[in-house]
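Right after this comes chain A.
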Amino acid sequence: MIDIPEFIVPLIPWIRGLVGLSLVGAIFLGAMGAVWIERKLSADIQFRYGPSRVGKFGLLQLVADAIKLFTKEDMRPRNADRLLFDNAPIFMMSSVFLMLVAIPVGAVFINGVEYPLAVTEMDISVLYIEAMSAITIFGIFMIAYGSNNKYSLLGAFRNFARMVGYEVPLGITVVSVGIMTGSLNIVEIASSQGLLWNIFLQPIGFIVFFIALMADMGRLPFDQNESEEELVAGWITEYTGMRFGLGFFAEYIHMILGSFLVALLFLGGWNVPAFVANNPVLGLIAPTGFFLLKTVLVLMTIIGMRWAVPRFRIDQVVDLSWKKLLPLSLLNLVWAVGLGLYLGA
Partner candidate 1 sequence: MDARTIIESLTGKFPEAISEAEVESPIRIRAYVDKEKAKEVCQYLKDSLQFDHLCSVCGVDYPQRNEQEAVYHIASYDHPVVLMLKARLPRDSPEIESIVPVYWNANWYERETYELFGIKFKNHPNLKPLVLPEEMLGEWPLRKDYEGFPNKTARNLV
Partner candidate 2 sequence: MVLKNIKYAIKNIPKKRVTRLCPEVESPLSDRFRGLQILDKSKCIGCGICANTCPNNAIKIIKAPIAPGSGKQRWFPEIDIGHCLFCGLCIDQCPKGALSSGKEYAKGMVKWTHKDLLMTPDKLAREVDIEEGDER
């Protein structure tokens, strides 16, 4: 048992928030790591070496890339809408950060009491995250409309169609998890799972959620918005330098957040057996470590998918969403209600 001085107890939410905030800053490093993982994994799949020059195993390649992006000329097409064109990447980035404040990035157990590391804790954080995630589409449309390019516009339209199709099953699966738990607070959902993860309780829900999430993030079987062979670079065609970098990073951070969501909602979050949680030292590290490990595994799965499968056509994507995933997610909702009633009783 650690004795916590009396005067610190009221400050605990603040400390927790500050630690969470610093982890939010670290998410930038996480995005760099994601890019590195992507490059190395794709190289492994394709019998290549991947980045190997800058730093050990090419770990600093992303730093070099960032320097390159910062020093590049900031170009703007002649007929671009300046206001939209300049601010859209910032808008995208901010929407990602808004998402980030509600997502806990781990938890510490002090004296067996759980303190989640989130910047803020709200009662409807799952809905809030969903909403903020949907906002990125405005950033994408700002980019596409502002850059006055037909490829960008086509890419953004595809993104719209996909987003509209996939937010629905995504929302329904999230709500069905919430119904079963009896709360829409993501911290509560995560911690209430215990060792019986939601993936075992709602396997269909997990599959639907994972596919919808991939589509939401625009990873390969669903990356019609920037399909290189058709639209050159899709919505981001006209961007260079750090503006491109911001959009690029926003995408990767979005991906990391998606992995967080999967780990939190379906893979049991930071829950560890009680003896670990009660251990004064392990309780501080193990839950967060365990949670991040799961996140990285999910991230690698998402990344690996990109290099192993072909891309859908946009009408097939929309088909898949409305004709397959939506009925499945509704089925899962019914199942979750029933299961929730049964477990609750």
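Picked so that all candidates are chains of the complex that A comes from, given by their letters.
By definition in this document, a contact is a pair of C-beta atoms (placed from the backbone, for glycine too) under 8 Å apart; a residue touches a chain by one contact, two chains touch by 3 or more; residues count from 1.
Given the structure is predicted, the values throughout are model-derived calculations rather than measurements.
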Complex member touching chain A, one of 1 or 2: 2
Partner candidate 2, residues of chain A touching it in the complex: 41, 44-49, 52, 221, 304-305, 307-309
